[in-house]
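Shown here: the complex without one of its protein chains, the others still in place.
Then we have subunit A:
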């Protein structure tokens, strides 16, 4: 089919399938219907501006004590910004409009709306970030991974008690252990797929993300393979410095990535250098970093 080429977005690709959505009878179908929703800390919202005096005090402290800002950033970027990026992808609540990305998962791909599906979507994105974090210097990459995974489990526990009304602590603990082993399996399977081939990735997706659905739409599986390869490509082209500073966004399912030419790439690196290490003008102590600008 000439219309479906490499410039097709995952959403377009998935919608092009004429196979109607087949009921997944064996899977739970339960919208998340919270009595009360977890609140987002004001300091973790995008519009938050730190008061000037606090900022000045902070800069002075960092300058005097030579604080390793790359370590500090692992918490605010890896454990907060990046976690929310993963969490929000497939977040859904009963009777509430879905975000664009959530629409892709629950409407376009027709996945069941449930807590465990949300976990699968979140874990997939957590894994994507893990791949990039592993390529940072060991000391920092490990910290970013640690903060991200700590935040994931802290959030799951809170969501279970607050939003899912799981009152018993021991039941919550059992769920957490279950999610922990699921995450290990997910990371192992996708890691294997990363260095193998698209067929291995498709199989890993089918087992985890598509819940081993016998009647899965292969066009949807292909759309997800495309989606993941696109993300990995962008992650590969992002330097440690950009990634460490939180200058990375997941490509949306309705967007498409075109491979960079050599000129594009040189221009990109030049812009990054200008942004992070301008030739004139002093750098604030909090913006200091040893992370590489080149790779």
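Here is the rule we use: a residue touches a chain if its C-beta (ideal position, glycine included) is under 8 Å from a C-beta of that chain, and two chains touch if they have at least 3 such contacts; residues count from 1.
Assume contacts and distances are computed from a predicted model.
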Per UniProt, and picking from "Small ribosomal subunit protein mS26", "General transcription and DNA repair factor IIH subunit TFB4", "Mitochondrial translational activator of the COB mRNA" or "tRNA (adenine(58)-N(1))-methyltransferase non-catalytic subunit TRM6", the hidden chain is "Mitochondrial translational activator of the COB mRNA"
Among the options A:38, A:158, A:171 or A:199, which residue touches the chain absent from this view?
-> A:199
Tell me which residue among A:55, A:255 or A:295 touches the hidden chain in the full complex.
-> A:295
Of the residues listed, A:134, A:184 or A:275, which one is in contact with the missing chain?
-> A:134
Out of A:36, A:66, A:214 or A:262, the sole contact with the unshown chain comes from A:214
It is residues of subunit A that touch the chain not shown, namely 1, 4, 6, 16-20, 22, 24-26, 131-138, 140-142, 188, 191-192, 194-203, 206-207, 212-219, 221-222, 225-226, 229-230, 232-233, 235-236, 257, 259, 295
